[in-house]
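All protein chains but one are shown in place.
Residue numbering begins at 1 within each chain, and the chains themselves are lettered A and B in the order written.
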Amino acid sequence: MSTNKNLSRRRFLQTSALLTAGGVLAACAAPAAPSTGGEAAAPAGELIELTYMTPDRELGTNVKNIEIEGFNKLMEETSQPYRVVGVLAPATDNDIKTKLTLDAAAGTLSDIFSPLGETLADFVAAGYIADLRPYIESWDGWAQYPEVLRGFSFFGDKLVGLPGGSTFSFFYRKDLLEGAGIPITQPNTWEEFFASCGQIAEKTDAIPAGIPAATPWGGGTWGEAFKQIWLSFNGSIYEDGKWVVHSENLLKAFQVYETLATNGWLTVDELLSPNPWEPIKYDGFPNGTVGIVTGGDWQWTFDWGPEGATPIEGLFEKVDRWGFPAEDGKPFTYVDGNAGPVVAATAKSIEGATEFIKYIAEPSVMCETIKVYLGGAVARVDFAEQCPEYVDMVNGKMAQASQFFETGRTFNFNQIGSGKIADGVARATEDIITGTQTAEEAMEAFAAAMTDSLGAEMVTRAS
Amino acid sequence: MTRSAACCIAALPRIGVIMTHTQNRTLLLFLVPALLMLFVFTVIPSLWAVYVSFTDLALAGPKALDYTFVGLKNYNKLFADRAFHNSILLTIQYTVFTNIGQFTLGLIAALILNRRKVWGQGFLLAVIVLPMVIPGITQALIWSSMLGAKELGTLNRMIAVVGFDPVIWTRTYPMLSIVLVNFWNNSGFAMILFLAGLESIPKEVLESATIDGANGWQMLTRIKLPLIRYVVLLWLLLNTIGCLGTFDLVFSLTRGGPGNATELLGIYIYNQGFQFFELGYGSAAAMVMLVISLIFAFFYLRLMRVEL
Partner (left out) sequence: MTVQMQPISSPPAPAKSASSWQNQWDVVAIYLFLIVFSIFILIPFIWPFLSAFTNKPENVSSLYLYRPTGFTWDHFWNAIYGRGQAFTLLRNSIVTVGGAVLLALLLCSLGGYALSRARFRFKRALMFGILLVQIIPGTATVLPFYLIMRELHLLNTLLGVVLGLTASAIPFMLWVMKGFIDTVPIELEEAAFLDGATQFQVLSRVVFPLALPGIGAAAILTFNGAWATFFLPLILLSDAEKFLMPLGLFRALIAYTNLDYGMLNAMALLYMLPSFLIFIFARQYLIKGTMAGAMAGQ
């Protein structure tokens, strides 16, 4: 009775047509694609192709293209077998972290890539990153890197890249303060800073402090505010492989937030809404309704510069920097170092990759690329000499920042577990600024949470 | 014809057709390609995830180099983890509220569109689908704009018109905020499925009911709802599973919310795996989520039992 076993000609043709259509569509979508990474090193005499991964951001990509072109040309001229090919990572930090972590675990990392500071220590501990010491320490350029930054490239004995850095400080509306007759001298201690806040609150309509706190700001709470505040107090933060999660200085750091919040000097509402930097840095600060924010060098260009998100006219007259006040009365600009691009342990040629890293750090090369994109101060001490244009860029602010590398204060917070600490700090500050907990209670909770999640071997108490 | 086949067929509200085994086998061949793809890309990774949940594998850090089989240690830790319990509770809350809201809205919209007599139907269809076609990141940004702080956020501007003070939505009403957003952006899913279901009801059934004197309400509860039961339960099942695992939207809006107020399971698992690199622990949490989903699914499937 059933006739389904007859494969009628029509049926065959029509099914094939459907399959073909689907297949063609899919095939159109699939250019021949070699898989990246993981191939064995080419024998000598052949070209070794190295992949260089950067985020999908226009300016960065433009810089990358200049670097790659220049390098490949140089390699040809000097008859070296290395060639570099560009690869894109997603644009946002969170997604970059996902992709890098996945690549690392699967062994398909690009040969050269820019790591995320908070994950680098863990990556090194997992054996994902190559040691470049033999190729760098013998290089004469190495001497040009300031002492203060070198530590950021070292993990134990491993040297993983050429460090870069940026400087962090308070940025404040000079015109707002001057207009209200508030002195603009650098506050040397936190008491002086609070006094300034008090005056701003009294004599102007602005909220004094728009400082990152709480969880909606993501990594910024830790990276752009809390680290620096913690550092401003005397006491240890991380020693012998353990985070100090309960101490006098940590308590004082939490108390800074407590003071600001209970006096009504902090932009609490804004900090608790999604994308808190929008109302604070891109609306409040440009409009003069927020007096002081924190941040780094990039803000001159990308936040408030003429091409920035919310340009401020007369930026250099209206805005200036204050260092972070310190317990010992010596305010400081915080120097945040990073290891620069690093090389994967699975790279086809570690030597070749290091050549590339050295190349892109050459003053002559950087002098070109900073004309396209200058996100922060340049690390090399001899750079201002070798590239005179640098001195005037961004009204001299970048060159000024470079000098902070010598005079600023720093600390390598990028240790194993920093991700969890950052998370814990965000939660603790949130509890404080909402009044849910006092600074002491918040620190107790923080210490307990960190002991839980990091394990007792990675934390310690100092008080 | 085997006894079990006879029972199955007898239970079905139609005249049974004798299916020989030969025919069955050919039919099953139809199923192979789909199942094969599923196996390779979904089943194998899932099985691996099950295995990992019994280890302390990490994606980075020292544990990435040599991980060990730790048996039930992850599960014990989960059992004692209050943040995890909180996560489960929140996720169930979120799922229930979302389901109720989307069901109501989707059903009403579907009923309206089913009538074919009202002006503006096309408009309604277009409008309800609109939120579904925008990418997730844009949804998150749109709602960040809506729920923004003080007078800047659109929602605050709106309530200011009627004289209310600005509210920090994600702070004061976190669960409400995310339920609202999900309600906005996914009711279309329910509507489309319900509409397809309503459209499948044979005209004669509706006509004879009308002739028998059924009014609107009876039509709805006695005729239409039972007949689209399969679709409704299917939707419930899918939506529940989706809500249990939701991540993107909530993460972009609140990152787990003030404190842990909106740390749904999906976010908890992501944090474990990618923020803290602890894949083993995250996988264990995912397994628990699987079990919870199984419970819900089992419940729904029992209600759908007849249809299978």
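Heads up, the rule we're going with is that contacts are C-beta pairs under 8 Å (C-beta built on N, C-alpha and C of every residue); 3 or more make two chains touch, one makes a residue touch a chain.
For clarity, every value in this text was computed on a predicted model and none was experimentally measured.
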Among B:Thr95, B:Ser177 or B:Ser283, residue touching the chain not depicted
B:Ser283
Cross-chain touch to the chain not pictured, restricted to B:Ala80, B:Val96, B:Leu130 or B:Ala160, is B:Leu130
Could you please point out the subunit B residues that touch the chain left off the display?
4-5, 8-9, 14-15, 17, 19, 24, 26-31, 33-35, 37-38, 40-46, 48-49, 52, 59, 105, 108-109, 112-113, 116-118, 120, 123-138, 141-146, 148, 152-154, 157-158, 184, 189, 192-193, 195-196, 199-200, 202-203, 206-207, 210-211, 213-216, 230-231, 234, 237-238, 241, 244-245, 247-248, 265-266, 269-270, 273-274, 279, 282-283, 286-287, 289-290, 293-294, 297, 301, 307-308
Touch list for subunit A against the chain that is not drawn
1-4, 6, 8, 10-11, 14-15, 18-19, 21-22, 25-31, 33, 35-36, 38, 53, 56-59, 61, 87-92, 95, 98-99, 102, 105-106, 108, 110, 220, 275, 277-279, 281-283, 286-287, 298, 301-303, 308-313, 375
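Going forward, only the chains that are shown with their structure count from here on.
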Between subunit B and subunit A, distance of the C-alpha-averaged centres to the nearest whole Å
36
Complex contacts: residues of subunit A adjacent to subunit B:
2, 4-5, 97-98, 101-102, 104-105, 119, 122-123, 125-128, 214-216, 218, 269-270, 272-276, 278-279, 283, 416, 419-420, 423, 427, 430-431, 434, 436, 453
Subunit A contact footprint on subunit B (complex, rising order):
20, 22-23, 26, 58-65, 140, 143-144, 147-150, 152-153, 166, 168-171, 252-259, 271, 274-277, 279
